[in-house]
Structures are given as C-alpha cells and as structure tokens.
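What you see is the complex with one protein chain gone and the rest in place.
Here the chain labels run A and B in written order, and each chain numbers its own residues starting at 1.
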Amino acid sequence: MTSTLRAFIVKELHHILRDRQTLIILLLMPLVQVVLFGFALRSDVRDVRLVIVDPSPDYATIALRDRLIAGRRFKIIDVAQSMNAVEPLFRQGKADVIMAFEPGFAEHLQSDGPAKVMLVVDASDPNTATTMQIYARAVTMSYQSEITSQRANGVQIIPEVRMRFNPTLESVNLFLPGLIALVLTLVSALMTAISLSREKERGTLEILLVSPLRPWQIIVGKVLPYLGLAFANAVTALLAARLIFHVPFRGSLILLLFECLLYSMVSLSLGVFVAAVTDSQRVAMLISLLVTMLPSSLLSGMVFPIASMPKVLQVISNIVPARWFIVIARGIMLKGVGLDYLWRPTLVLAFMTVLLMTIAMKAFKPRVA
Amino acid sequence: MTQPATNEPAIAVKDLTRRFGDFTAVDNITFDVGAGEVFGFLGANGAGKTTAIKMLIGLLAPTSGSAHVAGLDVATQTEQIRRRIGYMSQKFSLYEDLTVLENIALYGGIYGLTSRLIAERSSTMLETLGLTNQLVGKLPLGWKQKLAFSVALLHEPAVIFLDEPTGGVDPITRRQFWELIYEAAAKGTTVFVTTHYMDEAEYCDRISIMVDGRIVTLGSPRQLKAQWKVDTIDELFVRLARAS
Partner (left out) sequence: MTDPAVVVRNISRKFGATEALTDISFDVSHGEIFGLVGPDGAGKTTLFRILTTLLIPDTGTATVLGLDVVRDLWAVRSRVGYMPGKFSLYGDLTVEENLTFFASVFGTTVEKGYQLIAPIYRQIEPFKERRADALSGGMKQKLALSCALVHRPDILFLDEPTTGVDAVSRREFWDQLGHLRESGLTVVVSTPYMDEAIRCDRVGLIQGGRLLEIDAPADIVRKYPLPLFAVTGNDRYRLLLALRKAPHAHSVYPFGSELHFTDDRANADLAMLSAELETYMKAQGFEDTTAHSIPAGIEDSFIEAITSRTPRAS
C-alpha cells in the first residue's frame, strides 16, 4: 500500500510545516538542549578560589603559592594566619579551597620529616571537588619532585585532604537539593499551567469570569491547592532524603520549609503566567516545560557547576529561580548556615515571586479577548 | 464502479449483538438495506446507534450474530469492506490545514486511486461544487460538509455511512446536502445515514428507530406514520423514546 503511505507522509509534512508554534518548539528545543549540554558538560575547572593559611610564611610556602597561581587554575583570594580567619569565607561560599601550611613548613622540609599541608575542599559538589583536589595535588607534587631532585633527602609533602561538607562525597547530597527543586517546580509550575488552561479549554473559565469573582481570586483559588501540594511534596522529599539517603541536615528545618514554600510560589506564578498567555493545554505544557524544567535542571547548578559554565550562561543562571533555591538548600542542609548567610538568595526569591505574580495577574485578563 | 446490479441487499444484518461486559449495547438487531436505498438509522443518544455503525464499518467486532456489507462479512473481511465503503461524520470530515486538492489527493492515495484518476475527479468535484482550491479551514461549515461528502464518494463506494452529517448547518445548506445524497442514491450508491433532525427522516426511503439497543420499528416514513397514527416522524420518535 505504498500510495497510502506516501499520501500520509505528504500530509504529515504539510501539518508540520504549517503549525508554526509546534514547529518552533520542535526545532528550538533540541537546539537549546544541545547547546546547553555542550557547554555545561565541560568539567574542567578554572579560577578556583583559593585561600591560604600560612602561620609562618617562608621561602617554601611562598614558592608553592606562586606555583599554584602560575597555572591560572587557582586564584588566591586571601592569605591568613589561622583557620578561624578563613572559615567564614568558606562557609559563605566565597572560597572553594583552603590550603593550610603547618607552622615551620620549610624547616620540616629541610629536616627530612614530612612537611604537611592540609587541603580543605568544598565537596558539596563532588565533581568540582575532585578536580580541584587533583590540581592542587599536581602542583604540590611537581614542586616536591623539584625540591627532592635538588636535595638528596627525598622529602615528602603530604596533602591532607578533607572534604569539608561532604565527607563521603555522596552524590546524593549533591543532587537532593536540586531534586527537591525539580519536584517543586513540576508540581507548582507545570500543574498550575495545565490546570488553568484546562479550565479555559473546557469552557468553565467563561462561567467563572461571568461572576463576581475577580481574576486574582480565581488565580488564588487555583494556586493555593497546588501550594499545599508542593509543601506536602517538599516534606516527603526531605523525609526521604533523611531516612533513605541519610542526607545530612545541619541547619534549621523550619527555615528550609519556609524556603521551599517561597520557591513554590515563584514557580506557581510562572505557571499562572504561562497559562494566561497560551490558548491550549498542549501549548501551556510545552512552554512551561521549556521555561521551568529545562533551566531548572541544566542551568541551576544542580548537575553542572555554574562556575564551569561560560560567562553568558552564568549570567543567565541568575534569573533561574532554582539556582537560588539550590544555594539555599545546600547551605541549610549541608553547611548548616542560617538566614544570616542566606538572606540575599532569599530576598532574590521573594522579589521574583512578587514580580512574577504581578505580571501573571495582569496577564490574566477579566475578558476573553 | 459502484456495484453490479444484483438482488443481494447492500447491507444484510441478522441478530447482530454487541456486549460490553454485562451491558448489551446492541441487542439482536435484524434488517436489510437494498442497493441504492437511502436508509435512515435513528435513535436517541446512547440507544446503540454508534456501536451498531462501528460494527458495520468494521471498527468493532460483533459479540454474536452477523452482518454483511456489500456482500462482505464484517467480522472476517474488514479490510475488503473498508475499500468498498465510504464514511463521513460531523465530528471529523477533512483536514483543516490542508487545501481542498490536498485533501482529495490524500483520500485518493489512501484508497489506491491513480494520480490521473485523482486529478480527473478533483477537477470535476471543484466544478460541481463551485469551489476554488483553498484551505479547508477557511470554508464555511456548510461547504465543508458538502465537500466532505463528495470526498467520501471519491472512490465510488458501494455503501456510504453518514453519521449526523448536517449538524449545526443553516437550513438551505442542509437541503443542498440532501440533494447530494439523492444524487448519489440515484447513481446506485446505498446511503446509510443517522440524523437528529426528524424532518430529514422523511427524506429517507426507509427508517429504523433504535431504543435501548433494539430496533423497535422499521419501515418507510409513510408506512410508519399510518401504522402508529402520527403526523410526523418527530412525534413517533418522541413517543418511542419516552417509552423507554
């Protein structure tokens, strides 16, 4: 029946070429995915922010320091005399690696005993952590071999690596905050968008409009159940994280739940906006996937570290709400910090909520056309 | 060509039954439709009409009983049947984002017509209907329905099944549609039609009324009106449907 087949193929080509909306999405989506994956997959790390703890600087420590920055992989952002001075930098996420020389480093080197240098790496992101560790080790090892070749004594430098916030380098710890973000995004944005546009398609929205209900009331009525649902999802996910994966929980649970709610509201607003400007469920679903799920999984730092993305994407990631939520969630769960460190990302999320909600309400006209 | 002139009925149904679990949608219906007849198949929503039609066009297998369309068995010869029948419904007629000619080419291709034949019949159809080639979506509803009917006849089927073809159309277009039906019947095509417009029931040679899966009455409109002592088929329908 080749004539049938041919006839159908011709028809399908016509359909595809004439449905502009779907055509654009079909063409763009793979393109976007390829581009994002291509960039984000680069796992080498540049410009690692290094902090030096050097209680007694001497020629050896200074030489090592110079070597570290010579390769352009590391960039020294502070030098201090004790660990206490640099801990806050680490916690605030302003430093990626601490290199702490023991006092009297050069002496130990000369006197044959191992000269210890401790490497502390922020391992809440295992990919980057391992890479940074390898670089640091490489530089010190090459220095060591130089020194050893100059003297006959075979001195060793033992890097003591301690993964600060993720002692067992569990990937789960890395992914979980991101997964929570995805779950919340799914429930809030996607479902709200579908629910609202289904109302449109069914025709019941018309009846709701021809009533004393104001658009904002309709929106709130639709959105609240999903907020509740998102909250329940967050609780379940956190329970699972704790009980099944034993993900650490170093910070305040209440703060985390509050941030989950805040993040849900951002996603909900996005969902409402998408539903307000689209005509059908199908389109609403596709678009909300495009603007919520894709960026949330690829550009938020959940899987691929933001630091290793090209500058352009790093800038763009600033407007991806999930990025801020992941910073917050990781901070609370893995680093145990509180609002005093996280007030900035929280404020960003709050601002996004207000902005998106206002836009969404305005887009939801009280008339059909 | 339509079909050889025989005395065999175009549609022969005997004790046709279809059950879904313990629900009997079609309950032992029996009737014949002669070649070139216009047969009206009436019944309220849920009476079993759609299920019966699906069996006749080979989309659904009967639970028991038999049916033959254009001499072919609906249970065993569904492939051949599909080539000898046409189908048109209110819900689906033509592809809105294709032009008239593209739609004709599609259906022609599906039914295995040669391109020369398709080209011939396309130009005849446009002429007869008085249409210029354009996107079907741009045509008013009435034109779409008339076009859909003509396209369903493209491969000159022996029997054509019409499922509520005139819903929502203005009164003039409705009647023009029925003139197309008459023309087709005059050429020997058997027309099997369902409709909600009871005045259209009067246009048929014979009608049947289905209630709760059974055929409760069958005959020409004139016969039935005399038999049941009503003035219009509408009255008859209301009486029978209410009784269920």
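By our rule, contacts are C-beta pairs under 8 Å (C-beta built on N, C-alpha and C of every residue); 3 or more make two chains touch, one makes a residue touch a chain.
Just so we're clear, the structure is a prediction, and the values are computed from it rather than from any experiment.
Within the full complex, the chain left out of the display is in contact with A, B. The residue touching the chain not shown here, chosen from B:Leu141, B:Val216 or B:Val230, is B:Leu141.
Contact with the chain that does not appear here is found for just one residue of B:Leu101, B:Val216 or B:Val238, B:Val238.
From the options B:Val69, B:Ile118, B:Val169 or B:Ile215, the residue with contact to the unseen chain in the full assembly is B:Val169. When the missing chain is restored to the complex, the residue among B:Val13, B:Ile29 or B:Ala44 that touches it is B:Ala44. Chain A meets the missing chain through residues 202-204, 206-214, 366-369. Contact between chain B and the absent chain runs through residues 44-46, 130, 140-142, 167-173, 175, 178-179, 182-183, 185-186, 196, 198-199, 202-203, 221-222, 232-234, 237-238, 241-242.
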